[in-house]
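Sharing a structure with you now.
All protein chains but one are shown in place.
Take a look at chain A:
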Amino acid sequence: MNILGVQIIGILFSIFMVYVSFLNWKKKDLNNLEMLFWIFLWTCFIIIILFPNILQGLTKILFFARTMDLLMIAAFIILTIIGYSNYISNKKIEKKIEKMVRNQAIKKYLKNK
């Protein structure tokens, strides 16, 4: 089996991301279930990199010329979803912080008045 340079980069990146997930799990930023999800996801990624032919059926059904094109489009869609949900959750957190700080300031002022 010949492994291309791009596959080596993909595998190293996936291993690195598993390591990053592990560190976050150790710091308790991720719970057990989340940790399992990320390991599963990056393992799938490694399998697809090593055996891109397993996606050939899907590539044909969706009329993509190459498996790489399918992966690129999927990556863009995932990144867009992540970006959008980050934006929404940021806005929610901002609003919560604003409300909390403002209420705290008003209460403190009226109490000390």
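Everything below uses one rule, namely that contacts are C-beta pairs under 8 Å (C-beta built on N, C-alpha and C of every residue); 3 or more make two chains touch, one makes a residue touch a chain; residues count from 1.
Convention: contacts and distances are computed from a predicted model.
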Worksheet, complete the sentence: Of "Macrolide export ATP-binding/permease protein MacB", "Carbohydrate ABC transporter membrane protein 1, CUT1 family", "Glycosyltransferase 2-like domain-containing protein" or "Xanthine dehydrogenase family protein subunit M", the UniProt protein name belonging to the chain not shown is "Glycosyltransferase 2-like domain-containing protein"
Worksheet item: Which chain A residues touch the hidden chain?
Response: 94, 97-98, 101-102, 104-106, 108-110, 113
